[in-house]
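Okay, handing you the structure first.
Left out: one protein chain. Kept in place: all the others.
Entry: chain A
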């Protein structure tokens, strides 16, 4: 295609050049003149050819370079993203053990039907939902409040912003290890504080609700500041005029927040909801490390085992890669459902506003 188009267009100027060259040297002079004319024409021809070559290269370059620019992404994605994604589906239809991943035995939908009757799977799903709610809802609400406060004219605003964001720089592993100590039953700082307040000590790790609350606390601690900054950015993009007219109408500060700030922030809030939901579905590191040495069971009674952790347990502790693949696809399905519900809610909201 490129070659054909190139030839068609380059033919025109060179033909025109030849015709034009014939005009000025039309008179027959002496041999000296003719030789000079000859040389000039040869030079011109060479230049034309060079220009043509450059032109062709130029066209070739503009045509194909965009593909070269996007190629690395798609190349890496194909090998390390798309292929594994599809192959997971294939593997989920087989019995595959980690010890000999080449021996794949076709079992059809067995891995999936097994999941439906697997109480640990439903337990993990339930835990993922409850921990997800316990971590996402307070996280976003607090972030909204903190962003509102940060939106004031502050002395040392940089300090507050950086301080609020530091947990974001802390890894899951480091954060969880510290919180394991803080939530310790016998000598943890949180129980010590509860004792000072006249309340009894809580066995954070072994209770169902308490352990889920503790795991959620780690998530909330790490991500609230990050979300607060995202809200703050959105608040700063709200046009001043909206606040001015609200003030002229005599709206109090709280009313301004409710009727100006919140509606303007709706797209950002939805965005953070989606991102947090995806994050909550994949929760893995916090429950893995919160159980200390217990491994991937998510507590002695699986009380805080999430889907991500259950996948890991099936694949890399119990060595059933096929089952792990089925869990992965189930997680993907759940994400798709959440996405669809989300879209429904968004449309409802848009219609009502």
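Quick note on the criterion: contacts are C-beta pairs under 8 Å (C-beta built on N, C-alpha and C of every residue); 3 or more make two chains touch, one makes a residue touch a chain; residues count from 1.
What we mean here is this: contacts and distances are computed from a predicted model.
Chemist: Which of the following names does UniProt give to the chain that is not shown: "Chemotaxis protein CheA", "Sugar ABC transporter permease", "Stearoyl-CoA 9-desaturase" or "Protein-export membrane protein SecF"?
Modeler: Answer from the UniProt record of the missing subunit chain: "Sugar ABC transporter permease".
Chemist: Just one of A:61, A:203, A:249 or A:301 touches the chain that is missing; which is it?
Modeler: A:61
Chemist: One chain isn't shown here. Among A:116, A:141, A:177 or A:344, which residue touches it?
Modeler: A:177
Chemist: Would you write out the residues of chain A that touch the absent chain, in ascending order?
Modeler: Chain A touches the missing chain through residues 54, 57-58, 61-63, 65-70, 72-74, 76-77, 80-81, 83-85, 87-88, 91, 96, 101, 146, 149-155, 158-182, 186-189, 192, 221, 225-226, 229-230, 232-234, 236-237, 240, 243-244, 247, 253, 268, 271, 278, 281-282, 284-285, 288-289, 292-293, 295, 308, 311-312, 315-316, 321, 324-325, 328-329, 331-332, 335, 339.
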